[in-house]
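All protein chains but one are shown in place.
Let's look at chain A:
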Amino acid sequence: MNNGLIIGQYVPGESIVHRLDPRTKITVIFFFVLIVFLANSVISYSMLVLFALLSTLTTRIPIRFILKGLTPVWFLIVFTFILHLIVTDKGTVLVDIVGFNVYSGALIQGFAISIRFFLLILVTSLLTLTTTPIEITDAIEDMLHPLKKVRFPVHELALMMSISLRFIPTLMQETEKISKAQASRGVDFRTGPLKERMKAIVPLLVPLFVSAFKRAEELAMAMEARGYQGGEGRSKLRELRLGKRDALIYILFIAVVIILLTTRHY
């Protein structure tokens, strides 16, 4: 949609990051998110930033697009930074703004936390930017496979996930369509007192629910008509396969982790 937030959006491409096995991406990003919290020295932080930036560059998605998409997040980052400046009182006093002391420790702390925050958001949005929702659910289904032993309905869960992901754009389109139709009939979603605007949601929600239920029913019927009966013995159209590039990424990432662990302060 036009509001600029890119989290959860997929940008098609042919880069090496796009073609990585989704399981690799999820694993690496999962551990990346963990080790971000271990970094505490200049070298360890620069390692992480370097890794994140290099991955971003290799996706060939325009940097400007990514940065613009993170606009709402910038606000949060700046907010945390300022909060740290105010709250922390370690180190020496740097400046004195109207009787308010800004400590050197606060500056460092604020900076570090902002970088962590930025890295987390950047790397996790890289996952969705370069991986189709279907790939993500496939990967999750595969990775949760061991849970089947304890009768956890992995396949059903993955199916539910992929169906809901599949219908997000459809519902968005539907929402836009209906809100336009109702706007043409004089509904004002944007201005007026809050109570009026809340009321304006009703003409949008009712048709949306009606069509969502109708769609669900049709989908269930179509699936049954084509003989769907759950995960048992079902083969896959898209087989996940680990390749050389996945091995390469794992090696690179493990190197990053080792350097990070050796250069951080204890």
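Quick note on the criterion: contacts are C-beta pairs under 8 Å (C-beta built on N, C-alpha and C of every residue); 3 or more make two chains touch, one makes a residue touch a chain; residues count from 1.
By definition in this document, contacts and distances are computed from a predicted model.
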Practice problem: Refer to UniProt and select, among "Carbamoyl phosphate synthase small chain", "Membrane protein", "Energy-coupling factor transporter ATP-binding protein EcfA2" or "Spore germination protein", the name of the complex member that is left out. | Solution: "Energy-coupling factor transporter ATP-binding protein EcfA2"
Exercise. Quick one: say which of A:90, A:180 or A:238 touches the chain that got left out.
Key: A:180
Quiz prompt | Which of A:38, A:93 or A:210 contacts the chain that the document leaves out | solution = A:210
Quiz prompt | Sole residue of A:65, A:117, A:167 or A:250 that reaches the chain not shown, by the stated touch rule | solution = A:65
Practice problem: Touching the hidden chain in the full complex, which residues of chain A are there? Just list them. | Solution: 2, 11, 61-62, 65, 68, 174, 177-178, 180-188, 202-203, 206-207, 210-211
